[in-house]
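The other protein chains are all here in position, but one chain of the complex has been omitted.
Chain naming follows the written order as A and B, and within any one chain the residues start at number 1.
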Amino acid sequence: MWADEAYRRLLGALALLVPVVAALVLYETARGAGPSLRVFGWGFLVSTDWDPVAERFGALPYLYGTLVSSAIAMALAVPFGIGSAVFLAELAPPRLGAVVSFVIDLLASIPSIVYGIWGLFVLAPWLRSAAEPWLTAHVGFLPLFQGFPFGIGMLNAGIVLAIMVVPTVVSISREILLATPRSLREAALALGSTRAEAIAVAVDAARPGILGAAILALGRALGETMAVTMVIGNTNRISASLLAPGATMASVIANEFAEATGKLYLSALVEIALVLFALTVVVNALARLLVVATTGGRRDVAGAA
Amino acid sequence: MTRAFDLFYGAHQALRSVTLEVPSNSVTAIIGPSGCGKSTLLRSFNRMNDLIPGVRTAGQVVVSGRDVYAPGTDVVELRRRVGMVFQRPNPFPKSIFENAAFGLRLLGIRDRGELEARVEQSLRRAALWDEVRDRLGRSALQLSGGQQQRLCIARCLAVEPEVVLMDEPAAALDPTATARIEELVLDLKKRYTIVIVTHNMQQAARISDRTAFMLMGALVEIGDTRRLFTSPREKLTEDYITGRFG
Partner (left out) sequence: MSRARPERIGALPVRGPSLPRRAWNAGLLAACALAAAAVVLPLGLIVAHLLAQGLPALDLGFFLHLPKPVGEPGGGMANAIVGTLILVGLGALVAVPVGVGAGLYLAEHGDGRVGALVRSTADVLSGVPSIVIGVATYGLVVVPMGRFSALAGGIALGLLMLPTIVRSTEEVVRLVPRSYREAGLALGAPRWRVTQQIVLPAASAGIVTASLLALARAAGETAPLLFTALGNRFWSLRLDQPIASLPVFIYDYARAPYDEWNRQAWAGALVLLLLVALVSGLLRLTVRRIPGR
């Protein structure tokens, strides 16, 4: 019937806009990065230059900042996230579990800028006056915790990122745990396991999915912009200390893009966006693969993010 | 054995004053129509019902002279002594070896030689050893359903329980696999006390020494299997075994 066919084609055309848009975004980022790619080549990724006057640019400090701040975030968010997911899926009375899950979902809907303002005005002073001096005093022999307590810097960014991405870890891990068969826990208990030992069996069975949740959270942390920009301090120096300020790929774009003068300067920033794009696409694809493999596609990751 | 044992799921009473005795080194079968409380009774012996919210109990369940519902009972230790095999095979998503060794590791056995010896022993007792001896490192999920169920039995035997509870262990299996499980049960009663729930009266008749018939949460009749099937004392039992209901 022609009307059916026409309707189908209309929907199909709308649907095809999605890949078209994705291709446009990729194309535009790649095109904008062109001049920088041609001038600096692969050296862009390993150079620490950032000199708009001499027009020499390198992304290493930003790559480093992105990786380090995300690593701190993961180091905090994964254990706390898995612990909470276990609590919600296995231990909490159902009503409490539902309330806490709801609250954690709300945490995920708070805009990035709100985390930023909190990190800047609340977390930073506390880090500066209490936490960071304590760290330098007690674990200051590690290069990680040396130097002046600025309050803003890698550590602050990592903590704020952890708070922002932990709901992703919790809600996906919780669902995956709930999807593992009860019979596994029963089998373990019937063999004389303690509760924790039986839960460990379930967590073990859910491991690929939980890993996927963690990687998905990593993908979000890598690209998170505003909160990080507000609390990281924005310098393009690479410091061993987590207390020192730094910058991430996302934060340098946010900070400098609107004011970037000069074609090459702008192009260098776009190339950073391109690198970030590629990095997050790879990370997200990996995560999705893992989550889908363990939940049999029951979980729609796009809708959940 | 149980004495005047009641169990409630919230307001619903699933067991009504059940009293029965299970002699050691024998097979006791529990039969009855669906929903009559067979699984519930079985799960009372190792307190697996504790996991369900809202469960209340009254009366006693005595295993080896101790009331398992007495305060201060160590449930974890109880479940080690009273093993359980479930209706659906539920191996862990680990290797065959790790499945059989799971309970042993819980008990703190680290010595590789001892683990291997005990795993072999339990796999032999579960009549699985010859089929898996050269692929112990493979995932247990690759085994057939019948093999998985025997692995679950081996896993349970490895920790040397005194009593083995089986809840329709062959319900999810084909006739050949079922026959193997039945043979196994007959063999196992030399060492263990077995309580088995089954829907299949022929099966109960083939493998059990004593049979208990339950209806709507109550124990109607228990006795020597041959006697119960040939000359039941209760009218209800007779109706059930002659297929008039259920």
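Note that a contact is a pair of C-beta atoms (placed from the backbone, for glycine too) under 8 Å apart; a residue touches a chain by one contact, two chains touch by 3 or more.
Keep in mind the model is a prediction, meaning the values are calculated, not measured.
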{"item": "Option touching the unshown chain, where A:Leu127, A:Ala205, A:Leu276 or A:Leu290 are the choices", "value": "A:Leu276"}
{"item": "Touching the absent chain when the full complex is considered, from A:Leu127, A:Ala157 or A:Leu222", "value": "A:Leu222"}
{"item": "Positions on chain A where the hidden chain makes contact", "value": "1, 3-4, 6-8, 10-12, 14-19, 21-25, 28-29, 31-32, 79-84, 86-88, 90-92, 100, 102-107, 109-118, 120-122, 163, 166-167, 170, 192, 194-197, 199, 219, 222-226, 230, 250, 253-254, 257-258, 269-270, 273, 276-277, 280-281, 283-285, 288, 300-303, 305"}
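Basically, only the chains that are shown with their structure count from here on.
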{"item": "Distance from the mean Cα position of chain B to that of chain A, given in whole angstrom", "value": "48"}
{"item": "Contact set on chain B toward chain A in their complex", "value": "46, 48, 51, 53, 76-77, 79-80, 83-84, 86, 88, 90-94, 102-103, 106-107, 152, 155-156, 159"}
{"item": "Sites on chain A touched by chain B in the complex", "value": "93-94, 181, 183-184, 186-194, 197, 201, 204-205"}
